[in-house]
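And then subunit A:
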Amino acid sequence: MKNPYSDLAPSAFWKTGVVQTDKTLWPDLFVPKFAIEPETRVATAGSCFAQRIRQALADQNMPILDVEPAPEALQEDLAREFGYGLHSARYGNIYTPRQLLELLQDVQTGTVREELIWQRKGRFFDMLRPNVEPDGCASVREVLELRRLHLARLRGLFETTDVFVFTLGLTEAWLHGPTGRCLPVAPGVIAGEYDPGTYRFHNFSHSELLKDLKAIRATLRQFHKKIKIILTTSPVPITATASGDHVLNASTYTKSTLRSVAGEMAMRFNNVDYFPGYEIVTTWARDGMAYQDNLRSIRPEVVADVMAVFLDAYGLRDTQDSARRDAEDPAPAEDPEYLDGQEDDLVCEESLIEALQK
Partner candidate 1 sequence: MTLPAKTVCVLGNSHMAAFVTASDQWAARWPEMRFIPFGAHGKSLECYRVEEGALVSDDAEARARLLALTGQDRLDLAGIDAFVVTGLQFSIFAPVRVFNQVSSMALPSVAGHRDAVERNRPLTSGALTEAYCRERLRATLGYRLARDLAQAGAAPVFLASQPRPAVSAREQGYKFAGFTRLHERGDGIWLSQEYDRIARRICRAAGVRYLAQPPRTIRDGLFTKYKFMRGSLRLAKAGNIRHPVDDVIHANADFARLMIDQLAAALDLSIVPAE
Partner candidate 2 sequence: MSKRALMIGNSHVGAYMRALQQSDQDLGIDLECVAAHGDRLQAYTIEDGLFCGNFDDPDGKAARAGRKERARLADFDAILVTGMRFSIFHVTQVFRDLGVVAMDSARDHETAARNGMTLISEALLRRIIVDRLSNALAMDVVRDLRQATDLPIWVMCQPRPTRQVLVKGTRFGTFCSALERGSGAFISETYERLAHETCARVGAHYMAQPPETIDEDLFTDTRFMVGTLRPPFWQKNGRKVDFRHANARYGERMLTHLAAKLA
């Protein structure tokens, strides 16, 4: 009896595609729509997990665009603390599509707004990226000037990016009432004071996210006609929820909504692809735990596996030296401090919220 399943590939069936497959290499899991050559100029943005993708690409000495490189005078971990080298510019973590869309629109219009500044102990913070200046700025003028520099550099970035990798992190966000702008982190976590009159909680739905992602795609194409986009969903659960729901529910809802909208974008547009890193980490069909004891940070070897799948799919991974590099991996397994699940080296405002739990 002829039926549409009789001639599907083994990867289409759960038994052969998952139960019996190699759960490290995940053959045929990710078949890219477009190529990434060693000389392709890649930009990354998104939540903490996007920093992982960037590190993996940088390890393969890919030309990762960085329009706001750290000053030479700054050594590495201080640079990271000031938001250098995390992504392709100092926009810090971008957790929601709305945040990215509004940033793109700012780049187009050069808009910088004074109301979008928080204060803490006399220091001034850019509400749209509070974490890139941990000590804050001396004046409002300094915040505004630094933001103008940032936007100018971003124009350069988007005009030269061949492939833009965007990792979707959250649907829960805080909107600034007067300007309507979407903030990366709630007021009062890094700076600013929370008052319900000025800030309101918002949980982006699939439809809103889809509208924003479509607008992002359109805006990016205005900067660079042939730009390609790779969407991924961050497998890192949310630290806390302001939805009133249990955090397991809220986190599953958030990740499901993001995965659903990323999938729909990839289906609709041939210059948008979806990389299933989320699936590799969160599937129960894996050998061994993916997360550390805090069930949020992803074990380094799992991140390595995910990135290997990504790089192999594009044929970018020259296995010899990466194997060698893995051998002398700076985080030796027996380093106890590393293993107790303490927040690994990702810069993540979102996890600051956990510290706030009374």
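On how the list was made: all candidates are chains of the complex that A comes from, given by their letters.
Keep in mind that, in the parts below, a contact is a pair of C-beta atoms (placed from the backbone, for glycine too) under 8 Å apart; a residue touches a chain by one contact, two chains touch by 3 or more; residues count from 1.
Since the model is a prediction, treat every value here as computed from it, not as a measurement.
Of 1 or 2, which one touches subunit A within the complex?
Selected candidate: 2.
Contact residues on subunit A for candidate 2 in the complex?
It is residues 68, 71-75, 78, 82, 123, 133-139, 141-142, 145-146, 148-149, 152 of subunit A that touch candidate 2.
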